[in-house]
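Heads up, one of the protein chains got dropped from this complex, but the rest are sitting where they should.
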Amino acid sequence: AATQVAVAQDISKLPRVKQKLVAPPNVPAHDQVAKGGPKIVEIHMEFEEKLIEVAPGAKAWGMTFNGSIPGPLIIVHEGDYVELTLSNPKSSTLAHNVDFHAATGALGGAGLTLVQPGEEVVLRWKAVKPGVFVYHCAPGGTMIPFHVISGMNGAIMVLPRDGLKDAKGKPYTYDKAFYIGEQDFYLPKDDKGNFKTYGSPAEGMADMLEVSKGLIPTHVVFNGAVGAITGDNALKAKVGEKVLFIHSQANRASYPHLIGGHADLYWVGGSFSDTPLTSQETWFVPAGSAVAAAYEFHQPGLYVYLSHNLIEAVLLGAALHMNVEGKWNDDLMTQIKAPASFDAKAAMDH
Amino acid sequence: AATQVAVAQDISKLPRVKQKLVAPPNVPAHDQVAKGGPKIVEIHMEFEEKLIEVAPGAKAWGMTFNGSIPGPLIIVHEGDYVELTLSNPKSSTLAHNVDFHAATGALGGAGLTLVQPGEEVVLRWKAVKPGVFVYHCAPGGTMIPFHVISGMNGAIMVLPRDGLKDAKGKPYTYDKAFYIGEQDFYLPKDDKGNFKTYGSPAEGMADMLEVSKGLIPTHVVFNGAVGAITGDNALKAKVGEKVLFIHSQANRASYPHLIGGHADLYWVGGSFSDTPLTSQETWFVPAGSAVAAAYEFHQPGLYVYLSHNLIEAVLLGAALHMNVEGKWNDDLMTQIKAPASFDAKAAMDH
Partner (left out) sequence: AATQVAVAQDISKLPRVKQKLVAPPNVPAHDQVAKGGPKIVEIHMEFEEKLIEVAPGAKAWGMTFNGSIPGPLIIVHEGDYVELTLSNPKSSTLAHNVDFHAATGALGGAGLTLVQPGEEVVLRWKAVKPGVFVYHCAPGGTMIPFHVISGMNGAIMVLPRDGLKDAKGKPYTYDKAFYIGEQDFYLPKDDKGNFKTYGSPAEGMADMLEVSKGLIPTHVVFNGAVGAITGDNALKAKVGEKVLFIHSQANRASYPHLIGGHADLYWVGGSFSDTPLTSQETWFVPAGSAVAAAYEFHQPGLYVYLSHNLIEAVLLGAALHMNVEGKWNDDLMTQIKAPASFDAKAAMDH
């Protein structure tokens, strides 16, 4: 295609659009089918280091893209150019950069974007692979796992220009999309078993890396904290709506599952150039990747979306809530007889 | 299809069949290709809490569907209705319910089936997704992992009405099927390193959940105990038979492998609406899911079916035996020269 052979001097003629990033689980406004040809999509992200509360009594120095864990979802189309301005404010204590799994060369951009506190860099790269992909900070050596397990990761969705296709190859359109970023934390404890707090990210680094070497997180959460997406923050949808879930885990395997629902479609590894799988109860996220799954809701009520290691979901925090409005469908499920005491002898005759 | 638009009042006219459930690794009698249209398949399951021996010296309170770990495999066809009577005997100490990953809405049925000791409930739901799916108890909060890691999980197989298809899309018929339910246990130890016993499930709950938070099981077993499917209980098949293996793991990833064999066909996530993969040495089971794999045996002898983390298989218990009768095929494998002492110098000339 024409976009494949575009050379550098042509880029100056491409239209430019600014993408306004929003905090997850929301996603930026976007067209599912691209209007017109390739564009330069301008985005701006700013690093922010800040004390967060992962769970009551469990504080940590979060390192973030734009202040959220995960960082915002970016959305472009295949063949578009991402032009990223990356700012590290003076208030930061560490240098940061970004490695886009969707990009080609220079360690995904990490080799060209390391910015010290008070510095800014601009990187342009072309999105040639359709799918959903992780991005994360990768400043080198032990700083890499340290920054990633402190929250510095997000995802980009590179849509095919003509949109998604279902398992039969027919165009697939979703009604809404959510971005779920899963984060594993490895928070050090003191002698009494209480989580420790530190005066700066660097101060806690050695302790945190020591805990992390055991490979067992103290917390696994969506949106930066246990229960972040529940109550008033619960996801919302309606019966009949098709919802696209983008799920990233930059460091560990995850097993997304929607209690009471399914993945009608699941793009393995998040690749939109492959035929999606169907009818999945759990859709796997290999460590260091983002995937996509779509479901049309058929029943109203509360749904719980979790990683289906139920210990991680319930005891470590990897669960969120979703409220779906609409009319109950008795054909799909009915309580024929409510719980009531029974005659054990009669039951044995069944 | 007609089954998709069936409304509630039509259901009363559907034929009813009772399915007699059997203990795993056996599976209930069933047709691979459905005879006639959709049916209401009546099943009855009863909860049973009982002291089990996971390994010599390692007792635990098992919580079960129908007394077995895993619970029995249910088999229906796509478009059938499952009508489940679920009984919690007076002898139980806890409330239980069931969440079917194959069902739609109400937390997979969990929201409509919580029964206290002495109570019974009847739930009907429609099987709209073809594949193999986990079911498990999910009474809410920390009770969810507690019941699941105590054994309360099983699987249902929803066959396409016209049966399975191979990787070329041609009808595929198996000669026999086995259901392998893998269970991770997290049994607490006392100060001397011996496994503790408790007077009731509730008594051991806090300790067990504390162990489970470390995410490393003390045991990983098939059919509820180390070595449960060996010796007289080993699986049996004949050369030339095609065997379908249904493998579930409700809480953790698993890596089934058949030593000396393969998965000729492997349905990812257990989805029968997708083209199966072929020639798999290990077929992955994402946490919280059931998958299916089929193999035609070509050689007689002992096979070991295990989860191919060999530490888990050999040291934690995730292995079973299978004896296959028939005629050895020298073309596939021959011992050309039996082990014998050799001349090291000559060998170096090879």
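Letters A and B mark the chains as written, and numbering starts fresh at 1 in each.
Here is the rule we use: contacts are C-beta pairs under 8 Å (C-beta built on N, C-alpha and C of every residue); 3 or more make two chains touch, one makes a residue touch a chain.
Keep in mind that what you see is a predicted model, and the values were worked out from it rather than measured.
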Missing-chain contact, candidates A:Gly37, A:Gly67 or A:Pro145, resolves to A:Pro145
Residue among A:Pro89, A:Gly163, A:Gly227 or A:Gly301 touching the omitted chain: A:Pro89
Check the options B:His77, B:Arg161 or B:His257 and report the residue that touches the missing chain. B:His257
In the complete assembly, which of A:Thr64, A:Gln183, A:Ser289 or A:Thr334 touches the absent chain? A:Ser289
Among the options A:Glu120, A:Asp190 or A:Glu325, which residue touches the chain absent from this view? A:Glu120
Contact residues on chain B toward the hidden chain run 167, 216, 253, 255, 257, 259-262, 266, 268, 277-284, 298-304, 307-316, 328-342, 344, 347, 350
Using the document's contact rule, name the residues of chain A that touch the chain not shown here. 6-8, 11, 18, 42, 44, 46, 83, 85, 87, 89-90, 99, 101-116, 118-126, 128-131, 133-134, 138, 141-142, 144-145, 148-149, 209, 212-216, 250-253, 268-274, 284, 286-290
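Simple rule for what comes next: only the chains that are shown with their structure count from here on.
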Cα superposition of chain A onto its copy chain B, rotation angle rounded to the nearest 5 degrees, comes out at 120
